[in-house]
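The other protein chains are all here in position, but one chain of the complex has been omitted.
Up next, chain A:
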Amino acid sequence: MIYDQFLQTLLGGLAIGCIYSLIALGISMIVRATDILHFAQGEVMMVGAMTGFSSGVWAGNAPLLALIGGTFGGGLMAVAVELGVYRPLRARRVPLINVVIATIGVSIVLQNVARLVWGSEPLAYPALFETRGLVISGFTVSPQLATIVVLSVLIMAALAVFFRYSRAGIAMQAAAQDPDAARLMGISVERATVNTFAVSGMMAGAAGVLLGSLFFASFNMGFITGIKAFVAAVLGGLGSVPGAMVGGLLFGVIETFSAMFISTSYKDAVGMVVLILILLVAPMGLFGRAGRQV
C-alpha cells in the first residue's frame, strides 16, 4: 500500500526533523544571544545521548529517566563550556571568529572525552518506547516515531511558554536584543547568557536521547547531526526561533524522502543541494534575520 508507505516515510522524516529542530533551536538561541556559531551543539546532543543512556540503564531501562538524564546532561555540558571556555575568551576580547573556531575545538574535545568515558562501540539504547506497529484507522504507525514527534512538540511548546511568560525567559530575550538596555533594567547579561546555554543544551540533550533511542548512541554521532542542525537553522533563517523549528522539520522530511526516492547514500548531498537552492531564492533563509538585532 503506497499511501501507507508515504505516511510512514513522512512520519519518519518528521521525527528526525523534530530532532534537528531541537538542536537547531539551541544554535539559533546562542547566535542571538552571543553571535557565536556554536559548532559544538551536535556534541552537546551526543553528551545528552550518553548521559541519557547511562541514567536509563542505571534506572533499569526507564524511558523517562533516560530523557531527564539526557536533558540535564546536555544542559550541564553546555553551561560548562560557556563558563569554562567561551566566557573567558570573550572576557579577553578574543575576536568572535576565534571564539567560533574554539567551538570546533570544543566539539573535538567532547568527542574524545566521550570515547574515553563511554568507549568507541555504539551503545544500543534499550527499547525506550514501544516498537511494535500501532494501527490507527487502517494505517500502521510506528509508536516510536510518533512518541518522538509528540515529545518534541511538547518540549518546543514548553520552550515557547517559557519565553513568552516567564521572567527568566523574557529577560533572556531582552539581553539578546539589547544587552546594555537590559543591564539598565537590572538584568545580568552574563546570567542570561548562561541560561541561554543551559536551555539550548537541555534541548540538545533531549534530542540526543530521542536520536539515540531511534538508532544508537556513539561518541561520533554528534558531528554530522550537528552540521545538519546547522543547515536546518540556516534554512529557517539563522537566529530565528520559529525558523529553526520549521527548518529542522523541512530538512528532516526532505532528507528522508530523498533517501527513499533517490538513494540512502546520497540523502546527505540532496539535503545540502536543497539548502543551497533555498538560499538562492531566500538568501536570509525562510524566516530570515541573521544574528543579533538591536
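As a working rule, contacts are C-beta pairs under 8 Å (C-beta built on N, C-alpha and C of every residue); 3 or more make two chains touch, one makes a residue touch a chain; residues count from 1.
Just so it is clear, contacts and distances are computed from a predicted model.
K.L.:
Per UniProt, what's the omitted chain called: "2-oxoacid:acceptor oxidoreductase subunit alpha", "Carbon-monoxide dehydrogenase small subunit", "Metal-dependent transcriptional regulator" or "Amino acid/amide ABC transporter ATP-binding protein 2 (HAAT family)"?
P.N.:
The chain we cannot see is recorded in UniProt as "Amino acid/amide ABC transporter ATP-binding protein 2 (HAAT family)".
K.L.:
Check each of A:A124, A:M185, A:I224 or A:I262 against the chain that is not shown and name the one that touches it.
P.N.:
Missing-chain contact among the listed residues: A:M185.
K.L.:
Would you mind spotting which of A:A174, A:I227, A:M260 or A:M284 touches the chain that isn't drawn?
P.N.:
Per the contact definition at the top, the residue touching the missing chain is A:A174.
K.L.:
Touching the missing chain, which residues of chain A?
P.N.:
164, 167, 170-171, 173-174, 177-178, 180-188, 293-294
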